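So that we are looking at the same thing, I have put the structure below in structure tokens.
Selected chains from the complex are presented in situ; the others are not included.
In order of appearance the chains are A and B, and numbering begins at 1 in each one.
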Amino acid sequence: MAEMAPWAANAWYVACTPDEIDAKPLGRQICGERMVFFRPRAGAVAALEDFCPHRGAPLSLGFVEDGDLVCGYHGLAVDCAGRAARMPSQRVSGFPPTRAFPVVERYGFIWVWPGDPALADPAGLPDLPWAESPDWVYAGGLYNIACDYRLMIDNLMDLTHETYVHATSVGQKEIDEAPVETRVEGDEVVTSRLMPNIPAPPLWRQGLIDAGLPGDAPVDRWQVCRFSPPSHVMIDVGVALAGRGGPEADLGDKVFSIVVDFITPETPASHWYFWGAASRNVGRPDLVAARREAQGKVFAEDRAMLERQQRNLDAHPGRRLLKLNIDAGGVHSRRIIDRLIAAEASATSASSAA
Amino acid sequence: MAEMAPWAANAWYVACTPDEIDAKPLGRQICGERMVFFRPRAGAVAALEDFCPHRGAPLSLGFVEDGDLVCGYHGLAVDCAGRAARMPSQRVSGFPPTRAFPVVERYGFIWVWPGDPALADPAGLPDLPWAESPDWVYAGGLYNIACDYRLMIDNLMDLTHETYVHATSVGQKEIDEAPVETRVEGDEVVTSRLMPNIPAPPLWRQGLIDAGLPGDAPVDRWQVCRFSPPSHVMIDVGVALAGRGGPEADLGDKVFSIVVDFITPETPASHWYFWGAASRNVGRPDLVAARREAQGKVFAEDRAMLERQQRNLDAHPGRRLLKLNIDAGGVHSRRIIDRLIAAEASATSASSAA
């Protein structure tokens, strides 16, 4: 599947959140692979192919016992490395192994490496200071979205859509009117937009008020979207009272957060969208919960649009789309993905030749 | 798609009713084309391909502004003719046009021409006197039906099915027993049946009573089905007190209506069925509403049968069906459709050659 798949396999993807595997194993398809995630013991995590070598039952229907995952059909126990550990009245030494996937728990997520295990290095995980600092607080959710994951990257790397898709929350015409700047920094793409001296849109107006600032004051608004391979998009967003320095304003003059988007391919036509936001920890879990709910509604608007867009593209497979300056973020991000896929394919064929 | 499609493209089809586009744009697939219908201004109507040339989002998720349709994803505005009109911070002069479809509002319906716009002439719309006369009143509805639209034409051009499918409303064994006559008149097909001196079936019995006539009197019943290309079927139906002249009886001795069927292909395996009836306007909207409800139930019986028939035909693709005398209406109608399709194909290849 690797050579035709529209994603890089040798990369860390967010697979799930810890709460999804605390009580029992979780079956989830990631980058075309059906996987089962489980905790062999408290604090540990493992990922195997979700396929029992005995009769093909999904291991995710089983349970954990003595650190191994026991198939819920006939009791074959498989260890974290995919080795057949035991089975009642059977000698399992000759049983074929189950594929194991490198997996790491960090930053409040379970990360999986769908490709070559020999290349998996936790040092390659992104650096997410907000996830490990008591000064920040994170809240988010998960949507399964029936479209190519790259449509979501396009979406997040061009926030002019907020004016239309999110007209009642974060959209405002001033987004379209502000120039956008896109630059490529190695394997990352940054798209940024500054909107000086504008009224705050509804969600930011509420943010100002929550912070004790005047909601109707003119603000300098910013949006800095950063794509990192394989498919993460972090967006610095905020508003500062106009003329106080924008993103560089004093803490007391601005409100801001990091929109966090981990976009994990499920199949070529669907993906897992781990959405959320990190904001300054001001000891107000009620505000965090309210913003998470508001953000969930905003991203549900994206989901509706993207799924309809995908169906439209499916109906017109040969149609070329426009690539405007506002699309540069998505275009460059896709180029980086394509480059990674090509490099994997070339490494695979070189190693096959050798 | 044109050469394989089982429908004529150069024809007027009913696309929707005005109420479906009054509040916001309507996305609807017709003859395999995904279209968006909207009102650029009060009283006007336009139809475009439902595909934004920017990123492929459905334009039907957008809104109308200054006579143009604005895409709900990133704000590209397209005018009625499909030209890119404007987009925030963009020069749109080089944008590719969106396909526009000829569209007309008449007779209480929006009509669309899916084929070559150069051939679209509103003069080709059918002549529907009942739709423009205060002496008549129309009521109807819309079903999406999961079968080839030609199965619906077959159904309507052979009313012997009423005896079986609509046994409790308009069916009666006397339909089967009466001889049926089918004739071809140019591009139209007429199937007619006269049933002299029979009891009225339940729905007509009610009609007689509503008109102040005896429900249990013997009647002369008639059914005259007329197919017109591309896929309209109008059926003159009625009962007169026996021996008073049947269809030619005095107004006071008969009850009658025109069953109106606009059958619009959606895909090769589904269609939009605009069903309804025109009847004499006697200032009784309550009766019109009651008959509309009764008719909706009758046509729901057809829907159930036709969808099951389609699944059966799909399961036996090579199976030949019988063509009896009662099937002549459908057979001749299909021949006319085939002739129109062939003529379009031949005109297309001639123009390609030239």
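Heads up, the rule we're going with is that contacts are C-beta pairs under 8 Å (C-beta built on N, C-alpha and C of every residue); 3 or more make two chains touch, one makes a residue touch a chain.
Everything quoted here is computed from the prediction, not taken from an experiment.
**Student:** Count all the copies in this homomeric complex, not only the 2 that are shown.
**Tutor:** Copy number for the complete assembly, per this file: 3.
Rule of thumb we're sticking to: only the chains that are shown with their structure count from here on.
**Student:** Rotation angle, chain A onto chain B: superpose the C-alpha atoms of these two copies and give the value as a multiple of 5 degrees.
**Tutor:** About 120 degrees, rounded to the nearest 5.
**Student:** Using the average of all C-alpha atoms in each chain as its centre, how far is it in Å between chain A and chain B?
**Tutor:** Inter-chain centre distance comes to 48 Å.
**Student:** So in the complex, the part of chain A that touches chain B is made up of which residues?
**Tutor:** 154, 158, 160-161, 163-165, 173, 176-177, 179, 305, 308-309, 312-313, 315-316, 319, 321-322, 324-327
**Student:** Inside the complex, what are the residues of chain B that reach chain A?
**Tutor:** 34, 50-51, 53-58, 61-62, 70-75, 88-90, 95-96
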